[in-house]
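Just below is one structure, and these are the notes that go with it.
All protein chains but one are shown in place.
On to chain A.
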């Protein structure tokens, strides 16, 4: 049996290193674990949907290029917590922090 740490999942496809770095920093500042996996899907929403579905915490982020999307398990298609096509450093950090806040049941920023 493989036991993984409960973590926010980040599924990426050709992710921009800056965006990924800021998203991770956002999660880390909230002291939540995360896991990054490269996936062949070429759509930020699909990536996020799968990440949220697979994450034990039910919170997932999809990053396709610079586009970043935050989803929680159970959210229907087309409904995101937040998404940015070209996020600023601040926005990417906030998305990461929100994915962790979703787990902690804190209001989003």
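Just so it is clear, contacts are C-beta pairs under 8 Å (C-beta built on N, C-alpha and C of every residue); 3 or more make two chains touch, one makes a residue touch a chain; residues count from 1.
FYI, contacts and distances are computed from a predicted model.
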Among "Spore germination protein", "YciI family protein", "Anaerobic sulfite reductase subunit A" or "Diol dehydratase reactivase subunit alpha", the UniProt name of the subunit that does not appear here: "Diol dehydratase reactivase subunit alpha"
Omitted-chain contact residue, chosen from A:5, A:53 or A:79: A:79
Chain A residues touching the omitted chain (full complex): 25, 28-31, 72, 74-76, 79, 81-82, 101-102, 105-108
